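All protein chains but one are shown in place.
Up next is chain A:
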Amino acid sequence: MKKIMYQEIVDRVASMCQEANYNLGEDVFEAFQQALRTEESPVGKDVLQQLVDNAKVAKTEHVPMCQDTGTAVFIVEIGQDCHIVGGSLSAAINEGVRKGYGEGYLRNSVVGDPLNRKNTGDNTPAVIHLEMVEGDEITIHMTAKGGGAENMSDMKMLKPSDGLVGIKDYILDIVKDAGPNACPPLVVGVGIGGNFERCAFLAKKSLFRPIGERNPDPTIADLEIELMEEINRLGIGPQGLGGSTTALDVKIEAEACHIATLPVAVNLNCHASRHQVAIL
């Protein structure tokens, strides 16, 4: 059985946290360039140019692109034929977050208790989702998820009779209500189906897919494109100052659900769509 050392996970996670916050992904950078070519509003263009310049400074100077360096969220696929030596997986991930955020001068943005709201001082605990898969590898997907866009996210149990029209109306309402607050241009993550908690997870999971990569199901892929066009007709624009670039992409994940239900979740991501992958 393949052995994976605790410390190896710690070090990889630490470097993922810093990379995610310093280096805007090529997919987002390319989406900014594309938006600069198509944006109709001069103010919107200025905002997009500022974001491009900001990403360059962050990358060159190794500083966070945004002061909200996020909650560290992980989806980990664990091969059932591997063995972690030296400690638990969740302890290794949390130690990696502690190290990455501490040594990388990233902001600690987690309170240990939602009511007394005292900062834990090391950005832990991370949010960790585990999935068992075949094989002997561990694939770690990480995102640094900001609070502003998370706050404008939403979930609703629709009725099956609401259908596709109901789903689209609901998603457009959420994006419209978020306006400038979620830091557009957005990546809109959508979960459809599953059950109450699974649907929210699907919306989050969709955000790990790079910009421009469509859902493999052609029907869902068409819906992603259609929704993106409709969202960009809302006029919200970069930073909500008006314009034709409100979403850089729409991502949808769909799954089986109960005969009585139609859960839909919308997880908004600001333009700082920061995701990393490591395979151990």
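Heads up, the rule we're going with is that a contact is a pair of C-beta atoms (placed from the backbone, for glycine too) under 8 Å apart; a residue touches a chain by one contact, two chains touch by 3 or more; residues count from 1.
As a working rule, contacts and distances are computed from a predicted model.
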item	value
Omitted chain (choose from "YCII-related domain-containing protein", "Flagellin biosynthesis protein FlgD", "Lactate utilization protein C" or "Fe-S-containing hydro-lyase") - UniProt protein name	"Fe-S-containing hydro-lyase"
Option touching the unshown chain, where A:Gln7, A:Thr139 or A:Asn181 are the choices	A:Asn181
Residue among A:Ala92, A:Leu106, A:Ile167 or A:Val250 that touches the chain left out of view	A:Leu106
Residue among A:Met16, A:Val47, A:Val76 or A:Leu207 that touches the chain left out of view	A:Val47
Omitted-chain contact residue, chosen from A:Gly79, A:Gly194, A:Gly237 or A:Pro263	A:Gly237
Interface with the undisplayed chain - residues on chain A	40-41, 43-44, 46-47, 50-51, 53-54, 57-58, 61, 63-69, 105-109, 117, 119, 121, 147-148, 151, 169, 172-173, 176, 179-181, 183, 230, 233-237, 239-244, 270-272
